[in-house]
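My structure is below; once you've seen it, I'll send some questions.
As you look at this complex, bear in mind that one protein chain is not there, while each of the others sits in place.
Should a chain be cited, it is by its letter among A and B, assigned in written order, with residues numbered from 1 in that chain.
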Amino acid sequence: MSEILAQIFQIGFFTALIRIATPLIFGTLGELFAERSGVLNLGIEGIMMLAAMTGFSTTYFTGNLWLGVLTAIATGMIAGLLMGLLTVSLGLSQHVSGIGTTLLCSGLSFFFYRLIFKQSSSIPKIVAFKTVPLPLLSKIPVIGPIFFNQFALVYIAIAIVPISAYILYHTPWGLNLRTVGENPLAADSAGVNVHRVRYQALLISGALMGLAGAFLSMAQFNAYTFGVISGRGWVCIALIVFGQWSPWKSAAGAILFAFIDALQLRLQASSLINLPYQIFLMMPFVLTIIGMAIVSRNARAPAALLQPFRKEER
Amino acid sequence: MIRFRLEQRDHTPVWLNFILPVSAILAALIICGGLIALAGANVLTAYATLFLSAVSTRFALVETWVKATPLIFTGLAVTVAFRAKFWNIGAEGQLLAGAMAAAFIGARPGLPGWSLIPGMILAGGLAGAFWAAVPAYLKTRFKVDDVVTTLLLNFIIFYAMMALLEGPWKDPLSGYPDSPDIRMEAEFPILLRATRLHLGVLMAVLATPLVWILMRHTALGFKINAVGENARAARYAGLNITAVMIITAVISGALAGLAGVSEVAGIHFQVMAGISPGYGYTGIVIAMLARLNPLGIIPAAFFFAVIITGAEAMSRATGVPVFLADVIQGTALVTMLVALLFNQYRLRWNRTA
Partner (left out) sequence: MSPPVPLLEMRGIRKHFGTVKANDNIDLRLYPGDILGLLGENGAGKTTLMNVLFGVYHPDGGKIFIDGKQVHIGNSSDALALGVGMVHQHFHVVPRHTVLENLMVGQKGNFGRLPKAAIRKRMDDIGQRYDLSLDPDVRVEDLTIGQQQRLEIIKALIFGARILILDEPTATLTPHETDGLFAALRAMAAKQMGVIFITHKLNEIRAITNRVVIMRLGKVITSLKNDARTSRKRLAELMCGQPIHPPERPVKTVSDASPVRLSLKNICTTGRARTHLKDINLDVYGGEIVGIAGVSGNGQKELADVIAGVLKPSSGQIYINKQLLKQISPGIVQALGVGRIPEDRTGTGLITTLPLSDSMVLPRISEKKFNRSGFLKQGAIRQFVTRLIEQYGIKADGPDIRTGTLSGGNLQKALLARELAWDPQVLLAAQPTRGLDVSAAQFVHQKFMDLRQRDRALVIISENLEELFEISDRIAVMYEGRIMDILPVEEATVSRIGLLMAGVREDAA
């Protein structure tokens, strides 16, 4: 038994765990900003897909990775604006708007990918991000290689958790955002422009989802495939519920999910358990649903989530 | 300064039922015309190829109807679910469940031949129903968000299907991940000689008025509507919300499951990885375009069948990527959503100093 454990929990396992968690942290925090402002951003899956494509393509042609990342962020923000137009300005159903955004963005990503790269026999590839060992820190035994010999985007993801928590809980803008998500009337009567705050939240949301997509096609992998996201966006939405709409707990949820995912990858590879590998692929999704069943009863979503805000209505 | 604002309508005029989806589709086509131009093709030629290729010959027309069949089923499935505000984004997974059950029954050697077709329909419907009842149960019992669960269940059943296809169902001779063929007696009869117009097409066309009657003329449909419009008021009025929700899910899932049955028994005669290129998701677009009215499902499903089949011909002829069909779907959903605003509101222009 201990042999099996030793075989699984090597340093490589934890390095992989952090990498799996990174896009989930970006996506979850992106979703978090939107939901705390009262907008469920179901566009997440499509936005990540489109951003993964635009980021990858930009880098493919310019050879500049950071330009690709910026393109992905910009892509996410434009999609966030679309969500804002539909759910904030027009006050349409957030459910259907989000599904529409996802279908549209994923359609666009397929369309443009095929338009740009045609149907070639070899998959177009880029030179992906390399790990950046941090001086001194990466020399620490165990912890060093796991946390401090990672992609630059991983460091950004790790930094964004406390930054998000600080913004949400310790700045006037964060308080306004949370108020807009709880009771838009309260925010409005205190002079806060509810629509503006929700747009800002959706822009941040889209930018972070863009980062998630960029990480997948430019660091985790070095190519764009149609299955590059394969449900990670939806998982982020579940992680928010699991994390009770708190940035720390949601990020912890992302790490827990990544742990399960990394574990199933190891078990798949280790031939310790003889099951079709799809069963392992399924496990994180099944556990996510079970986890949601446990926490959802006592979960308290932002009170104004799904509620459009229209003034002058009688 | 001129400013506009939205004013509530007292009545929704009947003509809006036609105008709204048509204008939404036109808007989507105009927007996507930009993409065709970007791809370097002539917009009109591309659209002409797309639309004509799907309807110009008798054969193409029949094929388009065959393509429309699973879309009618998933469109109806989403319609019933969304009426109750059960956000079933899982028609895709329920379709797969139905297809797998049908392929399982259809290939049983021990069963009498006559029982295969009804058996497949029953098993496929039940499998889809079960796969939709799970999230409905989780929603009513544990308050788990239905959007997330139905989406995740799509992935789960897809992996389960692949495990079967690459495991017990793998073709021992070719090694392809395809399920064994169903028996001859299990294949849906062909209704029109020398075409693929099979029994499933008829079933889909007949299911539509049945769902309309269900929603419009039965107490159950009444309750589904009431729960969807205001679940709290329905509960206070004595309706059993949990029961209504689960029955809704069962009906919705069964309809989606039938899409899978029809694809297996009428077209592919087996299950393989690409059995559904997103029919479940297209069903959402179709249901919204039909404004959740079952009678609108057939034209909406036919339209998207034209788009999907026509896109291939258009792609061959003009080089515009076939994925234009996906973009049109997404765009049409968004434009329809905007158009629906005019269902409840009218635009008023105000001149103020």
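Observations on the structure shown:
Rule of thumb we're sticking to: a residue touches a chain if its C-beta (ideal position, glycine included) is under 8 Å from a C-beta of that chain, and two chains touch if they have at least 3 such contacts.
These numbers were taken from a predicted model, which means no experiment stands behind them.
Interface note for the absent chain: among A:192, A:241 or A:254, the touching residue is A:192.
Remark: the omitted chain is touched by one listed residue; of A:19, A:95, A:114 or A:178 this is A:178. Even with one chain removed from view, subunit A keeps its contact list with that chain: residues 167, 170-173, 175-176, 178-179, 182-183, 185-193, 300, 303, 311-312, 314. Take subunit B: the residues that touch the chain left off the picture are 7-8, 10-12, 217-220, 222-223, 225-226, 229-230, 232-240, 352.
Following the convention adopted for this analysis, only the chains that are shown with their structure count from here on.
For this pair, subunit A with subunit B, the centres built from the Cα atoms lie 28 Å apart. Every residue of subunit B that touches subunit A in the complex is listed here, in rising order: 5, 35, 38-39, 87, 89, 138, 142-145, 147-149, 151-153, 155-156, 159-160, 162-163, 166-167, 281, 284-285, 288, 320-331, 333-334, 337-338, 340-341. Interface of subunit A with subunit B (complex): residues 42, 46, 82, 86, 90, 92-93, 95-97, 99-108, 110-111, 114-115, 230-231, 234-235, 237-238, 241, 276-279, 281-282, 285-286, 288-289, 292-294, 296-297, 299, 312.
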